[in-house]
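Excluded from the complex is one protein chain; the other protein chains are retained at their positions.
What follows is chain A.
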Amino acid sequence: MKQRVRYYDSVGSRAFDVLNVVFLTGLAVVTVLPLLYVLAGSFATESEISSRPFFLWPHKFVTDTYHYIFSTDTFVRALLTTVGVTAVGTVIQLLLTLTMAYPLAKKFLPGRALVLNLVIFTLVFSGGMIPTYLVVRDLGLLDSYWALVLPLAINPFYLIVVKSFFQELPEALEEAARIDGCNELNVFLRIVLPLSKPIIATFSLFYAVGIWNDYMSPLLYIDDSKKWTLQMIVRQLTAANADSANVLQQLETVTFPEQGLKFAVVVVATLPILFFYPFLQKHFAKGVLIGSVKE
């Protein structure tokens, strides 16, 4: 330890350390500044947003924008839709992933290799946007909330990570349960699942974030604007030249804070994720090494 300290004491090394700390701190600050600005802006008055160049704390603290967006049917409906689809979707995704990963973790199971290869192949090649769209259409799922969940029901990366996790569980426990007369279903439900709480927590958060953030599925499959999710609303409101008031279909006589509105909508669509972020962060390293490559 002492030797290490002495060694690192050269002037160049010191200077590098200082620069490194400055650079990385700066990087972290620059990364979160846009978010903090939007948060501050959502509580500011319209005139402050247009007059002050940049601020992290509004002079006058107002919640008009939030009152406004929560008074519109369009926004509230989208929020509820998104919450509902995310909750139901995450449960379905977890169920399918866990139940499929368990048999795939059993090396003795005849046919396992075949199924595993079928799964891995989908990572390299896929039917693509249009053929998938046609399958969803032929199943009669267009304009149905199911279209936001079922086509993404299993993420093959997550499936493989969960499978590897199951493989590493101590075989002796399962063996003991089998000898005690448990069938495989009971072994899975009573032994394996309780041991898998950390990985279940991790992937429920990953899946939930995935559905919450999904923009492509509603864009492809949902025409009816009454069934739009939050991401669609955010897009409609903040896109260049968007007419925010018309999007929320409010009476023209109502005065609304045009820019602050956009800020507030972005905040509401972001906040749940930032709220769960500390929990996510605790677990994600495990899932990442295989799963995070590109989404």
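The rule is simple: contacts are C-beta pairs under 8 Å (C-beta built on N, C-alpha and C of every residue); 3 or more make two chains touch, one makes a residue touch a chain; residues count from 1.
Everything below uses one rule, namely that contacts and distances are computed from a predicted model.
Visitor: For the complex's missing chain, which UniProt name, "Probable glycine dehydrogenase (decarboxylating) subunit 1", "Sugar ABC transporter permease", "Hydrogenase expression/formation protein HypD" or "Spermidine/putrescine import ATP-binding protein PotA"?
Guide: Record says "Sugar ABC transporter permease".
Visitor: For chain A, which positions touch the chain that isn't shown here?
Guide: 3-4, 7-8, 10, 13, 16-17, 20-21, 23-25, 27-29, 31-32, 34-35, 37-38, 41, 49-50, 53-54, 95-97, 99-104, 106, 109-110, 115, 118-119, 122, 124-135, 139, 150-151, 153-154, 159, 172, 175-176, 179, 183-185, 188, 209, 212-216, 219-220, 231, 234-235, 237-240, 259, 262-263, 265-266, 269-270, 273-274, 277, 280-281, 284-285, 288-289, 292-294
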